[in-house]
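A single protein chain has been removed from this complex, and every other one stays in its place.
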Amino acid sequence: MARKWGMVVDLDRCTGCEACVVACRAENNVPTVGEDQAGRGRAMHWIRVERYWEGEFPEARLKFRPVLCQQCDAAPCEPTCPTYASHHTSEGLNAQIYNRCIGTRYCANACPYSVRFFNFYNPVWDKPFHLQLNPDVSVREVGVMEKCTFCVQRIQAAEIQAEAEQRDLKDGEFNPACVQTCPPKAMVFGDLNDPGSEVARLTRSNRATQLLGELGTRPSVTYFEAESWEEGEKDQG
Amino acid sequence: MSEKTIAQVNEDLLRPVLRTTRRFWIAVLLLGSVVAAGIGAFGYQVWNGIGVWGINRPVFWAFDITNFVFWIGISHAGTLISAILRIADAGWRRPVTRCAEVITLFALMIGGIFPIIHLGRPWLFFWMIPYPSERQIWPQFRSPLAWDFFAIGTYLTGSFIFLAYPMIPDFALVRDKVTGWRKKLYTVLALGWRGTPRQWHRLEKAMHIMAIVIIPVAVSVHTIVSWDFAMAPVPMWHSTIFGPYFVAGAIFSGIAGLIIAMAFLRKVLSLEDYLLPVHFDNLGKLLLTMCLVWVYFIFSERLTVWYGNESAEMAVFWTTQRGPFAPLFWTMVFCNFIIPFPLLAIKRFRTTITGVVIASWTVVIGMWLERYLIIVPSLSHKYLPYTYGSYRPTWVEVTILVASNAAMGLLYILFSKFVPIVSIWELKVGSHKPPVVHHRLSVVRDSSPTGASAIDDGLLTTDQ
Amino acid sequence: MERRDFLKAAALTGATAALDNCGNPEHQLIRFIPEEDLVPGVAEYKPSICTMCPAGCGLMVRVMEGDAEVIRHGEPGLIKMGLAKKLEGNPNHPISQGKLCGRGQAGLQVTYHPDRLRHPLKRSGPRGSGQYQEVSWDEAIKELVSRLSALRSANQPGSLAFLTQTVRGQRRELMEKFLKSFGAPPAVTTELFDDAVLRRANEVSFGRPQLPTFDLARANYVIAFGADFLGTWNSPVAQSVAYGEMRQGRAGVRGKFVMVEARVSQTGASADEWIPGRPGTEGILALGLAHVMIEQKLRRAGDAGHAGSLIEGWSKGLPDYAPPAVEASTGVPAAKIIRLAREMAAHPPSLAMVGGAPLAHSNGMFTALAVNGLNALLGNVGNPGGIFFQPQPPSGKAASGPPTSPKGSFSRVGELIQQAQNGNAPKGLLLYGANPVFTSPSSLGVREALEKIPYIASLGSFIDETSILADLILPDHSPLESWLDDAPESGAIGPVASLSAPAMRPLHNTRAMPDVLLEVAHQLGGEVAAALPWKSYDELLRVTFESYNKPQGKNQAAKPGDFWKTVQERGGVWSSSETASGALAGASHAPAAMLGPEFDGAEKDFPFHFLPYASQMLLDGSLAHLPWMQETPDPISTAMWSTWVEINPKAADGLGIVQGDLVEIASRHGKVQASALISPGIAPDFIAMPVGQGHEYFTRYASGRGANPVAILAPVAVPETGSLAWAATRVKISKVGKGKLVLFAGGIREHPQEGELR
Partner (left out) sequence: MMRVLYALYSDPDSAQRAFDSLRASGATPGFDERQIAVVSSEPFDGYDFFKQDHKTILPWIAALGGLVGGVAGFWFAAYTQAVYPIPTGGMPIVPFYADGVVTYELTMLGAILATLITMLFTARLPNWKRKLYDPEVSDGKILVGVFDAPETSRAGVEKKLIEAGAGGVKEFLSESR
């Protein structure tokens, strides 16, 4: 049975530290756009930590939710692309072929999660910042849509390695950059089609929810909502 | 109303083709330079990257697709109207059809350009076209953008042919009236037309079939344009009403565009004797109908959203009702209903050409705003509030919008320079008395001097 | 050798020149012979140490082959070399445990920063003009040596000052040895958010002058007084890992976390219960909790062990701290105090933390001691789920271990300034990454004082507000290019000594600070040379770490060579033993009565408390030069590349301030301007601003960007330690115009109501 990559994000562990955001930027050569462009809403973060306020002071509470490409099965972004730049892989990823992309931006409009990012200009790395680029990941040019790939370069490397050693991939043998770096271990990554994998086990848990699942996108990312502390008594007097 | 001999008619309607005024050159120069500016802006965009536009994340579409939908909408004036009028055999159509069909052709050309220049990498636009590339990759036929390609392609072909059919006999006419290089040109264009019954029968039959075929095509085109939005799970886009809603809006703005064009021709080419108040009156009535239809559609769209009260959709809804987009929204309502409705509903205003033209102008503006308000508020307020955004156009986008309008004017002027803008032979058909004996219709009218009925039979009489 | 290289180079040049001349400048450069053998496309992982904050996480550096522009034999060219591509947590390291925060990962950009200094510089223009000319290393070192020996021969070695960023382990040792043997006073660590108060309090309470390690993973109830332990305080990665375990790591158990602070911090956002208290009253609240526990016999005073002696009247049950009294001073409802006390007692092990703003008040010491007392009462000191004190590496008693200067850096800088103002400024100053001009209140006049110092040499890698005054700059290697060692102060329970060999070769013509010191010492000769006999820094490291090579339990000591090798491969030495905590000697010392805070500025003129806080991405501003940090949205405000002012919606309405307005914050000591950000998570009588922006000179990415709240702080100190009481300033705020916020987020509510559209 083909692999199907999936992720579980435990919001009860997530502290909103954004280590994942920087890790993703470093791993995937996601460019920085500078203050002016960021001010125009063109900053790129393949994964972002959404924060939402609830209530007013002094009951104001804050909740964090890391949002990355949900790698939907019924991905709205895929059929909208007239050139097949956005398409589905055999391992359940929503792949983006950068050099097939002509920049209609339709996929980004169709994506309910707004996790697709567009190169409004050619990316720049002031020398010698270009030396930090990850050679395993291609750099995208102007007019091209880009997005989270579940660190497909790591997936490929691990699969090739396993094949060379004529063995199966071990669960948790490798992780996307965001999962790997997450200090409170809020993210778990693995093969959903392997019933023994931790991600599959967690996905079966009763805490499992999906982001905008009601839209029928069938996402591969599962969220565990934050829990509340039960046994708190009421204030007396 | 003056009665005219065929010679006069030929003279009147061929004048613009045969004689070139200074006004013509000035107009071409002005419009041409504006179009050039637009092309320059596009070049600037290609050179620097599409970042020179105001678009951003999440508002990835704005002016570009607004203009696209707007122009495709305008294109619904001509062919659709004239086809309906032909099938209905409304006699008053005759002076109107051609200048209407021309609008379609050019509006489609201009509209069709926007999906190309809006690309991040416009030089690769041909990847949307189905051709056997060495990559062996065909377009994604599930994508509404691919549908657009087919729909617009078909509509463009169809409306060009539909426009070209009745031009053949007129080219033959010009051929006989001119000399020199024009002679050569129009001899070729006339395809050797003579006017034997066989040719006339085939031509009329073909036009009849076209008229029938082109109507569903026109409807499908704007439906498919609407599906560019309706197919995407975006709040207030993903709606079944969009098809008819867009078609209605298209015809609405189309008629308005046609009225403006006619008024323009009437003045510039002094066709006062051919484009009569009654034409504006009739088109005004059509515009009034569409105005009401449009109100019905926007009302039912808003009502269903508001009643359904789905949170993501309500966010968009409120931005347009009271939020940042409210000013634009209510301007649109003014332009599309509150101003034009009385102008068109009250006979006294409708029967004055100015009244109808004013109404048309507001409608054209209002309909552009409507498309903008369909696209931007929804994109800037998608499901996750964290990703809410906003949009401001840059000078590049504005320039391109202005240039697209200039292009319309320019093409129109050039066309009326080379082709009689009123279909002369059809005018004549309307004029001659049908044979008493062989007449198929029950009613036989003498040509009465004035009024709408006059248009039907007796616009002019052949001298005997 | 030289010649052979040259010939090969020449040959290659011809080849490359012939091959590609496509206008690309790189293709015009000659190619040098690679100095290391690398397999293209294959990543190598080398251990290193994170220096972005004092936590001291262990790194794994992903190194891959690439083409770098370098200078060899004084000639620019291209060379294939191992380049650091990504920083990840070292899975074996007890502090980072394979994890790493965003700031740590951005450390990569320090190495490749375009504005990093690439060679020694000598001032050519007037001071502060930033005009420098390149000089050779020999020249540079010769100059420094001559200056120093001049001091020595003028018999004023004592007038050499050394300001440094936080440095531990052998580098610190080396510095101190150098200064000591030279006859100069010890180096001064200048940190804006220094934890001197807590160190001092821990010394008093537990005899351990260092920051504690919190065993969150096994705690069932955590109450934090202002400690941003998941964000920027103490050892955030280790604490975050443990936090995750506390929440979901144990089947059926989910620890509760209560946060006490005036503004929802990134840490506070994760709390189950968030309690705003009056500023500076956290200690009173802590004692209030203790009172309830004792009074209601939830815990016997005896349980507190010797810590029971921490507070007078402890055995009497802290009569002054009855809930109503505490409510009166803290503003926290008595009922809530009682409930919290009960919950804490009912869910052991429970744990109290204090740090940040509560300790930056005039009564900071009182607060710290009070919380220590609470911990002692809860009986969690040195016990699972409680607080531990990480044993420091054995060697180098003299200067190693936590950099606890008896006094906070603020007062030490203050002394310098005093001297300067009294006309006896130091004759020479060495700078190492310290930036007191930026991290001190402007009313202190640090810059003016430094300008009085006749000679300043900087050993740092960048030009900032302080080092722009330097007459000579001897740029350091980047951490990834250097030999490093570190002795983390906290974060693990057992002892840790990290070590790392250079992960990559130097990109530029720089030299590691310790090697420069050794070279200078060598040329100075005399005692100094005698005190620092090592040829190079790694030699010193080897000597030190070989000394750790002792039989551990049953397994024998390794062979010296092997040990040195394994240490480098693992990235240090550490033991997982938990018993290492050591005995807690506690002196009897206590704040007499209830002690409230004092603020600078009268309430009627300055109605708001001013809360500067360490920016999640830029810390105290030392990371503002990294584009990755500038463009990573702040977790709360989602702002990028800019400074903002957090203000409560009601307060804002009162002042007619709306989101995005440019506002002016004025204290008795100055004013700053920034854009207003309306935030529901801040008390109505508070104004909060992130520290980090507002640099005058700090590379192209940080210069002239945003505002620096530190500038307007009142120069008041915490009496016991002389650290800056940075939370004790009062301010007023007024609208001055339209500002600009660069936010990543649109809406702030997950389910926006009709009213709040955007």
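By written order: A, B and C. Residues from 1 in each chain.
FYI, a residue touches a chain if its C-beta (ideal position, glycine included) is under 8 Å from a C-beta of that chain, and two chains touch if they have at least 3 such contacts.
Everything numeric here is computed off the predicted structure, so don't read it as measured data.
Visitor: Need the list of shown chains touched by the one chain that isn't shown.
Guide: A, B
Visitor: For the chain left off this view, which of B:G73, B:P95, B:G120 or B:P169 is in contact with it?
Guide: Reading the full complex, the residue touching the unseen chain is B:P169.
Visitor: Kindly state which of the options B:I6, B:I241 or B:L328 is in contact with the chain not pictured.
Guide: B:I6
Visitor: In the complete complex, the non-displayed chain touches which residues of chain A?
Guide: Touch set of chain A with respect to the missing chain: 72-75, 78-79, 84, 87-90, 92, 218.
Visitor: Hey, which chain B residues sit against the chain that's not shown?
Guide: 6-7, 10, 130, 136, 138, 141-142, 146-147, 150-151, 153-154, 157-158, 161, 165, 168-169, 172-173, 176-177, 187-188, 191-206, 209-210, 213-214, 216-217, 220, 224, 227, 425, 428-429, 432, 434-435, 438-440, 462-464
By definition in this document, only the chains that are shown with their structure count from here on.
Visitor: Per the centroid of Cα atoms for each chain, what is the distance between chain A and chain C, given in Å?
Guide: Computed value for the inter-centroid distance: 30 Å.
Visitor: Multi-chain contacts only, two chains or more: what residues does chain A have there?
Guide: 48, 50-52
Visitor: Return the residues of chain B touching two or more other chains; collapse runs of consecutive numbers into ranges.
Guide: Counting only residues that touch two or more other chains, chain B contributes 385-387, 389-390.
Visitor: Mind listing the chain B positions that touch chain C in their complex?
Guide: Within the complex, chain B contacts chain C at residues 311, 314-315, 318-319, 322-324, 380-381, 385-390.
Visitor: Going by the contact rule set out above, which residues of chain C touch chain B in the complex?
Guide: Residues of chain C touching chain B: 745-752, 754, 757-758.
Visitor: What residues on chain C touch chain A, complex-wise?
Guide: 41, 64, 66, 68-69, 83-89, 98-106, 108-109, 111-114, 230-231, 236-237, 240-241, 243-244, 247-248, 254, 256, 264, 266-270, 272-274, 276, 333-336, 338-339, 342-343, 507, 616-617, 627-633, 635-636, 638, 640-642, 648-650, 679-684, 700, 705, 740, 742, 744-745, 748-750
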